[in-house]
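Okay, here's the structure, questions in a sec.
One protein chain is absent from this view; the other protein chains keep their places.
Labels for the chains are A, B and C, by order of writing; each one numbers its residues from 1.
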Amino acid sequence: MLIEEAFSVDAPRAEVVRFLLDVPRMGACVPGVEDLHRVDDARYEATLVVRVGPIQARFRGDVSIDATGAPDTIVASASGRDSTTGSVAQVRFFADLVESEDGSTEIRSASDVTIRGRLGQFGSGVVASTAREMVKTFAQCAGQEIGGVAPSASRSSNTQGIAPVVARGVLSWLREIWSRIFRRRGQVRSRDE
Amino acid sequence: MSSNSQLTLSVNGNHVTVEVPADEALVHTLRDRLGLRSVRPTCGLGICGTCTVQLDGVVVSSCLLLTVQVSGRSIRTSEGLTNDDGSLSRVQQAFVDNGAYQCAYCIPGMVMTVEACFAESPNASVEEVREYLAGNLCRCGTYVSILEAVTELVKGERE
Amino acid sequence: MTTSADTLVRRARVLGVSLPMPDAADRVVGTLEYTVDHSVEGMVHARLVRSPYPHARIIDVDVSGALAEDGVLRVVTGADIETAVEIPNPFFGLTRRDQAPLAIGKVRYVGDPVALVVAETPQTARAGAESVLVDYDELAYVVDPKDALVPDAPVLHDEWPGNECGEWRLDRGDVDGAMSNATHLFEATYTSPMANAVPFEPHVAIAVWVDDFLEVWTATQWPSAVRGELAHMFDIDPGKVQVRVFPLGGGYGAKSQLKIEPVVAAAARMMGRPVRLELDRDEVFLTTGKHPARMNIRTAVDAEGRFIAREIDLLYNGGAYAVVTPKAVAQGLLRSIGPYRFPNIRIRSRGVYTNTIPSGSFRGAMTNQAAFAYESHADEIAAGLGIDPYELRERNLLEDGDLFASGQVMHDIHFRELLQDVAKVIGWGKERASPAGKAIGKGLAVIIKTTPPGTRSEVRVEVHADGQVLVHTNSVDMGQGVLGTLAQLTAHHLGVDIEKVRVRDPDSSTFDSMTAGSRTTFVADHAIGEACESIRRQAAEIVAGRSYGSDPGTTPDYEEIMREASITALIGEGVYQSTPSDALSNPLDVKGEVADHWHQGAVAVEVAVDVETGKVEILRCHGAAWAGRVVNPIRARQQSEGSIIFGMGPALFEEVIFVDGQVSNPNLSDYMIPSIVDVPINLTSSSLESPDPDADIHGVGEMTIPAVAPAIANAIARATGARVRDLPMTAERVLRAILGEPE
Partner (left out) sequence: MTRFVEPRDLQEACAILADDEWGNKVISGGTALVLMMRQGLIAPSTLVSIGRIDDLDGIRKDDSRITIGARTTHTAIAASAEVQRWLPSLADACSRVGNVRVRNVGTLGGNLAEADYAADPPTVLVGLDALCHVIGPHGARVLPVADLATGFYTTSLGPGEIITGVSVLIDEHRVSVYEKYVSRSSEDRPCVGVSATARYDGTSLDQLNVVVGAAVAVPRRFDEVTASALGGTLDETARRDIAAAIGEAIDPIEDARGSAWYRRKVTAVLVKRALERVSR
């Protein structure tokens, strides 16, 4: 599922980059993040708590940031496993940063969210809507943190039949980028308490 | 893992005592502990009807009930519909006579439901029984023969 | 001795009579034993750990957490199986041995089994499976078969570059020449997604080893295939493998080939204990499905509406493992032609590997997908030419003596009778006025299905001294009532009372290629006939001077003969071996004898479409199957009508949906099947018979299902003018077609 969210912040691009690379600060804007701590320069461990009604999933896993494209683009990837629902979540986040003449920065983000396992089979529409809400909340929080404006547009789409052709194109392009950047192992390994 | 509870049920007229974990569904108690084969978990969601039993006379999905919820209550399964002399009930006999079975995995649940429908409304029409059966699925597609059995029963009721 | 008059009366009674199944009461009460009810002394319980990724390398499987669970006995992984000395051949498969009981090296679809946890109880096995941690390295994956064919697509199996999973071609006449001179050309593409057969009894198996002997209790339609592959896997004589089958709680193709038997047998072998595995509903969805297909058709037609040439391009999604796909796409080719004459025809049928559930048999396999295409196309041509669809079919239908596209001369062809039957019942040509907001229309479809040559069935018939007759076959009862039907045939051929005949559940003592493809009744009639004839001959030899051949006028008193001769049993064996053909010897040039005989069916429907929501209601439906002779009318009827009902689901709403390579609806809430109120009250069928008392008995298990979807599509088009070319024809698709809104 691809969730696109574009928003402007009243801050120069360098400051936006600083925010996005400051994982603890950025992570505080992701609803449900707990226990965020650093492993090395590019990698952090965290728990993401997602609640859908009576269901509470605690995805334990890690977050990686790739800043080689900065300040034009920031790419991040997170994945985690929840033992209660036997599910695996993956988020691949891509942000294009465009500085305007007035000094503000537009953040065009695309998040590719995949939930595998039992939660992924539980009402795909519900999970998609929940993920979309989370991205929107993040955008609002990020806007406020950096000192900016509310999001301007958002859109989500499934990768199945109902997705617009253009979104599918974006998705495969994004996945290709990720497969190049994050060719690494151990996506779902995370010890449970 | 769950802590076990000891409880008593009336199953097909017999009082039985079982010790079950709190999260055990009735379908498993009936099938795995009491050996009642006619009660079958298929979808596990209350949709298909192959685990249909009567709880105090009304049909329920035994996959959506915890055994601890029905402590002290009366349960009837398809095995308990046959007459004391072992002969088939009227509804069961109509199913046999009309060839209303194929693989038959769903049929005991169908019979339970038809029995309950007639118990609730003895003068139910074929159309009413059909609506009542909407939640009992048959993948072999025996619906036509089942309706023939129902038609025979409805006619018999009116005679 | 029985008089000839008595015999004739009895024989008239036993064939063509709606006898109940021998176990009818047990079926209705629920006391019938299925495999799922069976248990074996000392057995332990297993649970599979499955891949959450569509394509990934297995780096490590950490089983320590699972083994720490109280009651977990063992965790078996792919690596264990690869190195186990007891399992010399860890790969199995009936067409390509490309599948291991547990994934070795990498996983190829979401749901691919990675490990098996064996424990004292099912609950403990489940808990243990949750604790197995697998470390994966994700690989690029491919779900759409078209994407799997592009040059740098991810490759599933290194041995099969380009994801090739079978390619077959047929070329007859001069297609290009005919196309270039044609008055009219029509072209369209039709698609069918994966559907699940949803047998209510899940896949379940118990394996027991005693020394080198393996006994497997399994809910399978193909006991002989299971036996052969397991014997190969463990490198033991097939005689040491016994496959036991109870009546199935539904099969519909989903229990064909091998499914969970290899992993259960392997674990039992490695542990030295009987192992049982029963799948959950979502796992049944992950185990097999109907081949998704895309079929493009181009047809050249002359001014009178006669088909001059056709070109077909068929692409089948085989999923992650071959199972039967490389051969099935050959049947897919033959079954894409339809019941029409084509002087010029060219077909390419391909199978391709993708990172999805392995496709396998499905009721109406490889015919449903094609018939939806060619029968929809027939109506599109009729509409384009302004010819009545019935009339267009009349002008092109194959007849006795015609050449099939492969060049085979056709016999026993009855399409016209079938078409007439369904058209008459539905009231073809008499249109009803549509009420406000609804559009009412009728549709027709006729289908043909090849029966593959070269299959084999063995039976053994034993007449015991007490007059009881025991029949051994490897035919599986899956609700079609085959054991009763075979008893009727045996009683008929021997000339004895049906009450004396008992047909045993399959136990591998005889060979049968499969219980599938609607072939059993046809082939068993031949094999049983041969076995019974042998018994009659033996009886005649004992009572010298008499003739007890196949003449129905003379039936021996077997009991008396055995008593006089002091023997305890008369045993006859019969084999049906259909003539092998070399039609499929060159995949790129299919030609010659492609079918033993021809399955033929037709369906007509009347639908009402809600033009504001696109919802389709089926008002009336009639199906017809060519039966030749009917052994048991109620069973034949239930096959035709059950087939129609089964077909309504994939026609209107059933679809296994993949999101990010994983199935998003593997349960009966999100994947719906037809209920009793989805089915029209007015649903009927005909089993057409030949006046010839010796006519071939045709199976009727799948004669109507392939015609259901196209008949509905054609009725929708006639009602609304909107053509839906993709299955399922959901209300949304129909509304989009009506409004001209693309997806």
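Basically, a contact is a pair of C-beta atoms (placed from the backbone, for glycine too) under 8 Å apart; a residue touches a chain by one contact, two chains touch by 3 or more.
Please read these numbers as outputs of a predicted model, since none were measured by experiment.
A.B. asks: Please work out which displayed chains the absent chain touches and list them by label.
C.D. replies: A, B, C
A.B. asks: Of B:12, B:38, B:52 or B:98, which one is in contact with the hidden chain?
C.D. replies: B:52
A.B. asks: Taking the full complex into account, find the residue in C:188, C:672 or C:695 that is in contact with the omitted chain.
C.D. replies: In the full complex, the listed residue that touches the missing chain is C:672.
A.B. asks: With the missing chain put back, one of A:48, A:76, A:128 or A:142 would touch it. Which one?
C.D. replies: From the options A:48, A:76, A:128 or A:142, the contact with the absent chain belongs to A:128.
A.B. asks: With the missing chain put back, which residues of subunit B would touch it? List them for me.
C.D. replies: Its contact residues with the unshown chain are 1-3, 5, 21-23, 25, 44-47, 49, 52, 55, 58-61, 63-66, 68-69, 113, 116, 132, 134-137.
A.B. asks: Please identify, in ascending order, the residues of subunit C that touch the omitted chain?
C.D. replies: 612-613, 615, 649, 652-653, 657, 664-665, 669-670, 672-675, 677-678, 730-732, 735, 741
A.B. asks: Where does subunit A touch the missing chain, residue by residue?
C.D. replies: For subunit A, the residues touching the absent chain are 51-56, 84-86, 118-119, 122-126, 128-130, 158, 162.
Everything that follows uses one rule, which is that only the chains that are shown with their structure count from here on.
A.B. asks: If you average the CA atoms of subunit B and of subunit C, how far apart do the two points sit, in angstrom?
C.D. replies: One centre to the other, that is 30 Å.
A.B. asks: In whole angstrom, how far does the Cα centroid of subunit A sit from the Cα centroid of subunit C?
C.D. replies: Result: the chain centres lie 45 Å from each other.
A.B. asks: Give the residues of subunit C that touch two or more other chains, as numbers and ranges in rising order.
C.D. replies: Where subunit C meets two or more other chains at a single residue, that happens at 667.
A.B. asks: Which subunit B residues touch at least two other chains?
C.D. replies: Nothing qualifies.
A.B. asks: So in the complex, the part of subunit A that touches subunit C is made up of which residues?
C.D. replies: 1, 83, 86, 88, 114, 116-117, 120-121, 123-124, 158-162, 175, 179, 184-189, 191
A.B. asks: Where on subunit C is subunit B touching in the complex?
C.D. replies: 18, 20-21, 24-25, 27-34, 36-37, 127, 197-201, 247-252, 280-281, 478-481, 634-635, 637-638, 641-646, 667-669, 673-677, 679, 681, 683
A.B. asks: For subunit C, which residues are in contact with subunit A within the complex?
C.D. replies: 52-53, 59, 110, 130, 133-138, 140, 282, 657-660, 662-667, 670, 743
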